[in-house]
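With one protein chain held back, the other chains of the complex are shown just where they sit.
Chain IDs A, B and C follow the sequence of writing; residue 1 opens each chain.
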């Protein structure tokens, strides 16, 4: 149902942002996968708010300071998966729902539509539509990553902020990222806004936005190298539409494109097909991976908790940097699902 | 599985483009819906190739001339749904797979990845990745439309070509469409390329493309008015991500955006939220409909059957006009599913 | 949904008994399986009514004489599965629904509850609750059998009538069947009522029942040898409960037991566990196969179309013999599903 994602690597999330806790139950993870629990916690920490900027000293993102301590309740024994459901719990430490209760309905926010749907409005911080819900996604994605990299250690995945507001990576900056030899993810994370260049400019932009009660959207791009051919299922479970669904299920998203995306709609076929470089299709054709580098982008709108109405809440001038680990997590989860599905397409 | 779509209004498609036939089995359509069979056939005809252009006399789209005669095998009796599975069959009349067999693998086409997946390449015209597969979608969508309009007769839906190659509807042309009082769909269909303006320019562009073996992509936009509040399910079955999945599952798509989409990523929050007009979010917030006008767009890449390598096949300079009824059909199917799901969220 | 069965080997049935036709769409059958189409048709013929008894010359079962000609619409090319949905159609030849329309509601039959459910009563012979619906099951099961035996050729499955009314196979007769060296299925089929002994007595019983308008139930037993260890998924998709669901979904069933079944409830644990022969648990423990011989039974109630009220319909004194191929088909479908699922439990 609507709180579950995936077909074979299938996970169900639960928890309200201001209730006792949040978590996820993962079904379908094969037995015998060695899990690095430190790595799981590290992924969780990557989406935590409250990191200070190394240049300005400003906290770039929301100042909620939950510990986000992961507890695994089942499915893992002595560091290995059992083949049974892996259930994970993170308790909420900071249930300041009263901050939110005093707020009027926030424009662009889900509170009022929630009321139309369920006949009540959850007074506890937006319920399931809070950004904190993404914590469950990051846990599932971190598990999926370890599964995927056990089977295909050569897969390399990185997400990064392609643009914030009117700042966008140029060709040279993209080339620079592509040429990083070591972990691209660590390189990106070394920039406080995960915009892998012009650190000072971005920090200044966000610090000013925080002061002014301004908010910005942006675009997250993902690259995946080393993906085997043949992943993705025909018709309704193609790689491209499942990724689109995964990304567009994240809060504040407003668009998805794969390869050259919307730009392809303005090109001549003869120009497109002349390229030897097939990255323009994002590493898939007909929804099935080709073994080429996968590329896709997700657009995020500016957050709605702008200063004048949200001053008693906690203001986040731009959620895009924190969305990067969420986007990556959803991608790992899709890959894990597709890899398991592909095992069932032939009998050999 | 991967050939099924929807949760409660759930349909499974079958059929290869050059096998005996194609069809769909629809589960979950409630009993007692009056079906207008002529309307179903009419929707099927809207995706048929071979229409001549009224200006140039050129056939704008692929010259395959199947009759596409719909046969309902079950689930309907005396014009009403029984509550049992509705199964539909359209036989292939024109199994010229040998045309395709002689072709080399077409760049950008799914044939070669298919081989990596299933250990064989279906010699019959791309198998399930042919455009003819969309026929099943149009049938299911036409059924969904009749279900939706039985429950909510006020819903008005129209899809149209927003752009082909470098031609794009301008503000005034969009306003003109918005002000059409009668059926917008009929108005759009009166233009051979479903680009509701500059008929002669578009026809000329496409006629020249056909001659030159050129192909173009484009963007399809959908407007839905009269949608009730509260449709869409939290977290992983939001209106926006299910629409994204539905659209990106169509062949040749490369991008999806809702409301102002990617443009929102470049705007200031204070500018966005200042508008009284909320169409910028596409009629949903947090993935749940707000009752406002819904707007979304789907990008299509240029087709890959360009002249020099495909001369023995049938050349389609632009599939975007024919994609409009497919996009509409997928939208109706999503609406039907969401309406049935919403019935289960409260007990009253 | 309710017309689909299975998780990975997943099939959806459609069709009313007196509409244009019935069929099934099978998803999840791996690519590259060689299908013997004659064998498929042969399995279909095994459930056909109208066979004459070799002893009495009486037609033992319902005299409907449909040809039941199978047409494969998709998913198979040159005798091999493509990995795409396999859709099959059997047209109804003999739509004498008027026979049934004249009948009052039949006691024990589903017609009147159908009306409570869907707001209409399908006048066409009980709609989806007719015995003819089992045709779709036999097709799916015959496909599943060919898949299973491609992977595990050593699996041997036989279903037979264990009892009709008060006639039951005794220990010696069971032993005799167990000792058949060649195909047990062919041996069983050589008895017109699939009760593999006392041919004349059973034929006489059924001939008298037909004349007197009497009807009888019975029990079908299934043996499966050569099943690999480890099939069946923990908790809610155990071999035992999926088999129970499969069998109890067949019309006219009233009970299911595995191994010694209800008799186990009356035994002492020390007696049960003392046996070296573990067939008492039916070849599974905790719902997972042990590699031992699997045994289970399904009870069928007497049919409800008794003479005095059904004389204008076609009377079937005992449907149990014709239920044998249906029970076998459901078993093959469960095995196919479990085999595919087991492929996803480990990554090696």
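In the analysis below, a residue touches a chain if its C-beta (ideal position, glycine included) is under 8 Å from a C-beta of that chain, and two chains touch if they have at least 3 such contacts.
Quantities reported herein were computed from a predicted structural model and do not represent experimental measurements.
> Sort by label and list the shown chains the missing chain touches.
Touch partners of the hidden chain, whole complex considered, are A, B, C.
> Among A:75, A:196, A:232 or A:261, single out the residue that touches the unshown chain.
Within the whole complex, the residue contacting the unshown chain is A:75.
> Specify the residue from the set B:33, B:113 or B:242 that touches the hidden chain.
B:33
> What residues on chain A make contact with the chain left out of this view?
So the residues of chain A touching the missing chain come out as 1-4, 8, 10, 12-16, 19-23, 25, 27-28, 31-32, 71-75, 77, 80, 82-87, 89, 117-120, 122-124, 127-128.
> For chain C, which residues reach the chain that was dropped from this view?
Touching the missing chain: residues 1-5, 7, 13, 107-110, 112-114, 116-119, 127-129, 133, 163, 165-166, 213-219, 229-230, 232-238, 240-249, 251, 253-262, 264-270, 272-273, 278, 281-282, 284-291, 299-304, 306, 341-342, 345-346, 348.
> In the whole complex, what residues of chain B lie against the chain that is missing from view?
For chain B, the residues touching the absent chain are 8, 28, 30-33, 83-84, 147, 150-151, 234, 340, 343-348.
Heads up, the rule we're going with is that only the chains that are shown with their structure count from here on.
> Please flag the chain sitting at the greatest distance from chain B, going by CA centroids.
Centre of mass proxy via C-alpha means gives C as farthest from chain B.
> Could the interface between the copies chain A and chain C be described as same, meaning over half of its residue numbers are common to both, or is it different?
same
> Provide the C-alpha centroid distance between chain A and chain B, rounded to the nearest whole angstrom.
Using C-alpha averages as centres, the distance is 28 Å.
> Using mean C-alpha positions as chain centres, tell me how far chain B is from chain C in Å, no decimals.
So the centroids are 40 Å from each other.
> Taking each chain's centre as the mean of its CA atoms, how far is chain A from chain C in angstrom?
Averaging C-alpha atoms per chain gives centres 47 Å apart.
> Identify all positions of chain C at which a residue touches two or more other chains, and write them in rising order.
Answer for chain C, listing residues that touch two or more other chains: 8, 28, 31-32, 83-84.
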